[in-house]
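Note that one protein chain of the assembly has been removed; the remaining protein chains are unaltered in position.
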Amino acid sequence: MKARVHVMLKDGVLDPQGQAVAHALGALGFEGVGEVRQGKVIDLDLAGTDRAAAEAQVREMCEKLLANTVIERYDIEIG
Amino acid sequence: MKARVHVMLKDGVLDPQGQAVAHALGALGFEGVGEVRQGKVIDLDLAGTDRAAAEAQVREMCEKLLANTVIERYDIEIG
Amino acid sequence: MQEPAITDELIAAHGLKPEEYAEILRILNRAPSFTELGIFSAMWNEHCSYKSSKKWLRTLHTEGPQVICGPGENAGVVDIGDGQAVVFKMESHNHPSYIEPYQGAATGVGGILRDVFTMGARPIAAMNALSFGQVDHPRTRQLVHGVVEGIGGYGNCFGVPTVGGEVRFHPAYNGNCLVNAFAAGLADADSIFYSAASGVGMPVVYLGAKTGRDGVGGATMASAEFDEGIEEKRPTVQVGDPFTEKRLMEACLELMASGAVISIQDMGAAGLTCSAVEMGDKGGLGIRLDLDAVPQRETAMTAYEMMLSESQERMLMVLRPEKEAEARAIFEKWDLDFAIVGETIPEDRFLILHKGDCKADLPLSKLASSAPEYDRPWVETPPAPEMAEVPGIDPIDALKALIGSPNYAAKHWVYEQYDSQVMADTIRRPGLGAGIVRVHGTDKALAFTSDVTPRYVRANPVEGGKQAVAEAFRNLCAVGARPLAATDNLNFGNPEKPEIMGQFVGAIQGIGEACRALDLPIVSGNVSLYNETDGSPILPTPTIGAVGLIDHVDQVIAGTPQEGHLALLLGA
């Protein structure tokens, strides 16, 4: 089974990387670009076939390691 | 309009981050974790309402800035 | 899997000239297999064989009482007294850095660090000499950012202080930037490790990261001129993993201390091929490799791919068999791969087995020694045209113009992205001439500098070559160091053009003369040719990296000029 995790900075936490991307896009002449936020995506190959169990396992991975919940939020897709 | 871009290392290109995460998950006792790949996700706020135009614009952003197509591939979701 | 048939196109795609292929047929008395063709192309390309430069490199001054090991090994070794030695070399990663600046530069740093710790030395200092195109050229900004970040990304994580270097801008590098990386390490003079295998039936061990399809064909690319087809050659760039390199270094140094190592060689360009052939050739032995045992990152890899892979952070070693358990435990401690992949054999053969088939069976010594060597035609560089009258300009305006030009501007934007103080022995950080690092636990110190002025070399290769050596020598003296020895990184255009070959020959003559006069032996080096894009060459750029010894840190000439200080002009 495949799982995809997105880890993004929480709203309200300044995202210097996203800002730099927005700025660079502007400098390249792209117009109409508003806010840009950059985060991480983590794709996992998991053994097992139970979606609910997989989701619970990945949630635990996020809490324990993949996200720093002080500044980041995450979402999980089981695919 | 919102766009989401995923930038991942091409298959076959070494992903040291993904390897380190897989190893760490194993050390934390998570079982059945196979390959892990880590990439970037970039969320953009765009002006305009034409989905096709937006997609074309974001594709150009990827080619010019967001992805390094020598070693990375990208996909675009207009949401 | 069926291997492709050998056609003229395939031979050409491997960078082999028809007469070189004819030589292969003569050596083998038969046609090579596909894997064998790949092995020959790797061994015989410019990058590995030095076929255009060997004749001239032999004329350099390479000896002296301080030299423990001169050119020919992974790095040069020089005595610094008290039973210690400094091990150093400089190497280019020009083409990969132009294609993928971050990873190209990063893996260049990784390669030179491996060259140093393969010899048993812990890296203690790094430098980088960079040449970019015009500041306002569309590619330059991205190249500068990527290269500098890549050098920092790798060296900082690995944990070596970067204490010096150069940055220049000139339109001649618009289509071909130069990234020359230097590293120096510290070792005990009586425990230097070399690549020559010895003993028959000794296990050949694979160490480090797993093998992927990285850069298959990369060594061939590194020696090819750029052209429109460059896009297709892109996947030959590898990703570096400094964290693995750091562990590999610690594991190797531990392994060497355990007495398990007979010989060791890092896997650089065409990793498994070049390293195995070199170990066998230097030891007068054959090597058998069982590719099924090679740790692999990807599935269904062929023998050809494994033999030519440039995956980073790997080593090959000949092991004392009775130490196997101890050696394996060290690599397990650092979570690295350790696999016995073959053995030394008495016959002069390079035997490659995969999935029950013999994929290559070549005379090993011939592979190493019979690489073509060319005495390429060259013409002396004509005298540079007279300079136009220098316009009368106010000295202050002239100074402002100089300071304001990118070539003479302060370089802190670059070197502040490098950790210059990790290991806590840096005495002089980049920014003021030579960098200085203390020899850990002693009062001695080593000074490092890297210099060349390409426009001088273009105007007069012999004098320009001399000047580069002299400037490096002066930079060391100026901080209170006694110059010990040097390394050179010779970056030139296409040697098949007599005028480029003439620049090369002239520069080597000049470097040789200056080194003899100053008794500054060249103990290691690297040649990078074919630095051209669409026929337009770079400036001839023979970078000189030099190392000096300071007997006591109190003798360092330091200090920044202050108001009221006296300025003296010394020399001619």
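Letters A, B and C mark the chains as written, and numbering starts fresh at 1 in each.
Following the convention adopted for this analysis, contacts are C-beta pairs under 8 Å (C-beta built on N, C-alpha and C of every residue); 3 or more make two chains touch, one makes a residue touch a chain.
Everything that follows uses one rule, which is that contacts and distances are computed from a predicted model.
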Absent chain [UniProt protein name; select from "NitT/TauT family transport system permease protein", "Phosphoribosylformylglycinamidine synthase subunit PurQ", "Succinate dehydrogenase iron-sulfur subunit" or "Lysine biosynthesis protein LysW"]: "Phosphoribosylformylglycinamidine synthase subunit PurQ"
Interface partners of the hidden chain - shown chains only, full complex considered: A, B, C
Of C:421, C:494, C:509 or C:555, the residue in touch with the unshown chain: C:421
Of C:70, C:110 or C:152, the residue in touch with the unshown chain: C:152
Residue in contact with the excluded chain [from C:214, C:241 or C:451]: C:241
Footprint left on chain B by the chain that the document does not show: 16-17, 20-21, 24, 27-28, 38
Residues in chain A touching the chain absent from view: 13-14, 16-17, 20, 40, 64-66, 68, 70-71
Residue numbers in chain C that touch the chain omitted from display: 149, 152-153, 156-159, 241-244, 246-247, 250, 334-335, 412, 415-428, 438, 553
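Note that only the chains that are shown with their structure count from here on.
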Centre-to-centre distance between chain C and chain B (centres being mean Cα positions), rounded to whole Å: 33
Euclidean distance of C-alpha centroids - chain A vs chain C, Å: 39
Whole-Å separation of chain centres (CA-atom averages), chain A against chain B: 10
In chain B, residues with contacts to at least two other chains: none
Residues of chain C engaged with two or more neighbouring chains: none
Interface residues, chain B side, partner chain A - complex: 6, 8, 18, 21, 24-25, 28, 30-48, 57, 60-61, 64-66
Interface residues, chain C side, partner chain B - complex: 99-100, 102-103, 209, 212-214, 234-235, 237-239, 241, 243-244, 297-298, 311-312, 335
Chain B to chain C touching residues, read off their complex: 9-10, 12-16, 20, 23, 68, 70-71
